[in-house]
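Note that one protein chain is taken out, while the other chains of the complex remain in position.
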Amino acid sequence: MSDVVIAGVSQTPVGEHWDWSLRNLAAQAVQAGRRDAGGLMPQVVYIANVLASTVSHQANLGSLVASNAGLAGVEGVTVEAAGASGGAAARMAFLAVSSGIVDVAMVLGVEKFTDQAYAEAETALAQTMDADYESMQGATPTSQAALLMQRYLHDYNVQHDCFAGFPLNAHANAAHNPNAFFRKPISRQVYEQAETVNEPFNIFDAAPYADGAAALILTRSDIVPKDVGHGLVRITGSSIVTDTLALHDRTDPLAFQAAGFSIERACSQAGILPQDADLFELDDAFSIYAALSLEAAGFARGGEAWRLAEQGQIALGGSVPISTMGGSKGRGNPVGATGVYQLVEAALQLRGEAGKNQIPGARRALVQSLGGPASTAVTHVLEKLI
Amino acid sequence: MSDVVIAGVSQTPVGEHWDWSLRNLAAQAVQAGRRDAGGLMPQVVYIANVLASTVSHQANLGSLVASNAGLAGVEGVTVEAAGASGGAAARMAFLAVSSGIVDVAMVLGVEKFTDQAYAEAETALAQTMDADYESMQGATPTSQAALLMQRYLHDYNVQHDCFAGFPLNAHANAAHNPNAFFRKPISRQVYEQAETVNEPFNIFDAAPYADGAAALILTRSDIVPKDVGHGLVRITGSSIVTDTLALHDRTDPLAFQAAGFSIERACSQAGILPQDADLFELDDAFSIYAALSLEAAGFARGGEAWRLAEQGQIALGGSVPISTMGGSKGRGNPVGATGVYQLVEAALQLRGEAGKNQIPGARRALVQSLGGPASTAVTHVLEKLI
Amino acid sequence: MEVPRHWRLRQQRYALVGEVCPHCDAKLFPPRDVCPHCGQEARTRFTFSGRGEVYSYTHMSDAPAGFEQNAPYTVALVKLEEGPLVTAQLTDLDGKPVEIGMPVEMVTRRIRSDDGEKGILVYGYKFRPVLAGPR
Partner (left out) sequence: MEVPRHWRLRQQRYALVGEVCPHCDAKLFPPRDVCPHCGQEARTRFTFSGRGEVYSYTHMSDAPAGFEQNAPYTVALVKLEEGPLVTAQLTDLDGKPVEIGMPVEMVTRRIRSDDGEKGILVYGYKFRPVLAGPR
C-alpha cells in the first residue's frame, strides 16, 4: 500500500479578491501550507491552474510562484486538465512521492478569475470545450450542462425542481465554512423561483466562478515532523481517466463514463468499494454534474440521484454526504484550484477539523474532480491514518 | 539506478502546417511513437504545450488529444513550464514510471503556432515573462535575450560577431535533418550582414517559432517488446530547477543559475560529470542562451563559450557537440514541443540513427530545456542501453 | 486573425464533411484521426445528409464573446440520421417551440464575428426545423 500522506493543507477564502494578484494568493497558500506541515520545505511544487494564460497573460507559474513565495529553486510546473487540474496536480505529486525520488511535494491550486471582467473571464472558460466544434458554435460550459440537464429531464421524465436538493445542500454546508464565497443557506422556494439562465437551467444550478488558492503537502509518513499537531491522511487510491472532450463525440452523454471508471480504479487501488467512503467530495460545478457523478459512481441508478438529494442522503448525516464544506456551488469555483480545495476539505474532515460540518467518525473520503462534463475525471481515495 | 527506458520516439516535420490542426499533428506523433515502440499502448499521456489556450482557444488537451488519437480513456494532462514544457512533461513521465504505478507513459510535445498570424502568436509568447513587470513594460522574450547579449558584450568586452558560431553550427546540422524547418547552411558573411532586430541582436540570433509534434514512450526495460527493432535508451538523470521568472529579480542575470544547478543534479543522479556526455542538446532558442547554457554547465568560463563555437568544439566532431540535429535555430522552435524534440534527437543519436549527423559511438547525452531565460531549467541524462 | 483555422475547417462547416471508417464502416462527424470504434485510421471522406433530430437543446440568454449579436439563441445537440451527434445552433425557429425529437436539417448561416471589427465573419452549419413536404 502507498505510503503517501498529506502532511499539511491550506486554503485562502474563495471570493473576488481585487487586491490580490495571482502571485499574492499563491504565496498565502504556500506559506500557510508549509506552516500546517510543521515547516516542511517542498522540493517540488505542482501548480493547478487553467486561466492565467488567457485572463492574466501569465504562463510559467512554476517559476513565478516559487520565487515569489520563498521556494526559490524548487522544481515547479503547471498541470492543466480544465476543472480537474487540482486533482491532476495532486496525482502528479502522488506519483512523484511514490517514486521515492521526491520526498516532499507541494500541490498548489491557484486561480485568479477576476483579473478580467466576469463576462470576459467566463468566455475564456470556453477553452475547456472543443474549440473547433463546440465553442465555435456558440456553446459554453454552462450550455453543455444545460444540454445534459434537458436530456436528463426528458429521458427520466422528471421536472427541473428535482435538482433543488443539490444547491440547497451545498449552501447549507457553505454557511459554516469560513472560506466559502456564499455563506447563506437558500430555501427551496428561492431555488424554484430563480431566474432561468440557460433553459432549463437556473442561476442556482451553476457554481459561481471566483478567485482562490489552496495547497497540500504530500510526503512519506516518516518525514512528517513529530510535532505537526494534527492528524495525518493517507492517499490510498489515485486515478485519472479521460473521455472525449466534446459531448457530441459520446454515445451516451449522460453516462459520465470517465467519472465511473476513475472511481472504480481509485477504489480498486485502495481496496475499497465506493460505499465504504464516509463522504464523497464530487464535482458540483453544475447541479446536473452532481447527479450524474453520483450515478456514475454507482450510488444511484440512472435518473435517480436526485432522490438521494430529496431524501437527505447527500447531507452531512446522510449515507453519502457530498459538498460537505459547500462544494463549488457554495464555496465558490476557483476552476483550476477547485480540485485542491476539495482535497483540503476532505482532509480536514478526516482530521476531524471540519467544525460544524464535521462528519462524526469520518475515516475515508472519495474525492473527484471533473474537467468539463467528465471529459477528464480524477479520483483520489483518502484515509485517516490511525 | 533507474530502469526507465525510452521504448519509442517520433517527430513530425517542424514548420508552418496550415493544413493540420493541433489535434492532427498530435495524432501523427502519437501513432508514429506507438509504432516505434512496437505497438505499446500507453496508460498515460503527458502533453507539453504552451500556446493552445491563447493561440487556439483550446485547453484540456489531455482529453482532446487522447480521444482523437486512439488513446481513449488514458490518463491525460497538460504540463507547462514555458519553453521547458517538453522536458517537464518527460520528467513527469519519468516519475510516473519510476513509481511503479504506471507501466507505459507517453510524453507528447505539440505546439500549433500558426493558428494565429505570426505577430499575434509571438505576442502571446510574452506570457512566459512576468506579465506585471516585464511584458507590461513592452519587453518580449526576444528583448530579454537581447538585454542579456548586450550585457555580455559589455562585461566580456567582445563584439556581436563572436556569436556567429552558434547559428552556423545549427544550420549546418539542420541541413541533414529531414524534420528541420530550415535545411540550408548559412555562411559567416550572411550572419554578419543580417538585419538587426533588437540591437545588438540580429535575425539569426533567434530561432524561428513553428508548428510541430513529437513523442516519447517511456517504460521499464522488461516491458519493451522483444522485436522492437531498435536500440534502447535509459534515462539515468532527471531534474527541474527554477529561478526567478523576471530577469530583473536576479543578482546576476548572466549566470543562468537554474541551468547550472539542474545539470549538476541530473548528472549527480546519473553518477556522471557533464564532460562524460558525448553530446549536449541545450536550448538555443537564442544564440546567447546557447552561450550562457554552456557556461552554466561548466563547459566554458563566463565570457568564453563563444570560443568553443569558434574553435569548432560545438560541431558534430567537437568536444561538446550541441544542436546536433539543428537545434531550435535550424530545426525550428515549436515552443512547448521543443523539449520533446530535443529528447527524441538525443535518443536517435544514442540509437545510432542520426543519419549524416551521427556522432560516432555516442553513448551518453545531456539534454536541457529552458523556460524563459533559464527561469526554469529541465535536464535529463540519457544513456545507451548496452 | 485566425484565417488558417477557419479555412482548414471549411468543408466541415459548409458541407458537414466527415468520414466513414474504411475498416468498420462507422460514420464520423466531426472527423477524427483514429476511428473510435475500431482503433484504425479513418481518412475516407463522407458527406452527411444534414438531416437529423434534436437530441437536446438549451436557450441561451448570455452569449460569450463573438456571439453577442446572436443572443438569445438556441444551442442543440442534433442526432444526425447517420448516427453521430453534433453541437450546433438552431435557427429559423420563428417562435416555434423546440422539442427533443424534432426533425431538423442543416443550413449555412453566419455563426460568429471573429475578433470584433478587425476580424472576419465565420459561416457554418446551423439546423432548422424540417420544412413541410416529403423528405
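We just call them A, B and C in the order they show up, numbering each chain from 1.
Keep in mind that, in the parts below, a contact is a pair of C-beta atoms (placed from the backbone, for glycine too) under 8 Å apart; a residue touches a chain by one contact, two chains touch by 3 or more.
The model shown is predicted, which means the values in this text are computed figures rather than measured ones.
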Full-complex touch with the removed chain, picking from B:Val45, B:Ala59, B:Leu147 or B:Ala174, is B:Leu147
Option touching the unshown chain, where B:Val9, B:Val233, B:Leu247 or B:Ala315 are the choices:
B:Leu247
In the whole complex, not just what's shown, which of A:Ser10, A:Thr114, A:Thr140 or A:Gln313 touches the removed chain?
A:Thr114
Contacts from subunit A to the absent chain lie at residues 18-21, 23-24, 27-28, 31, 56, 67-70, 72, 114-117, 120
Hidden partner chain, residues of subunit B it touches:
119-120, 122-123, 126, 130, 132-140, 142-143, 146-148, 150-151, 154, 197-201, 244, 246-250, 253
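Rule of thumb we're sticking to: only the chains that are shown with their structure count from here on.
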Cα-centroid distance, subunit B relative to subunit C, in whole angstrom
39
Out of subunit C, which residues touch more than one other chain, so two or more?
5, 32, 36
Which subunit B residues sit where two or more other chains touch them?
21, 56, 67, 72
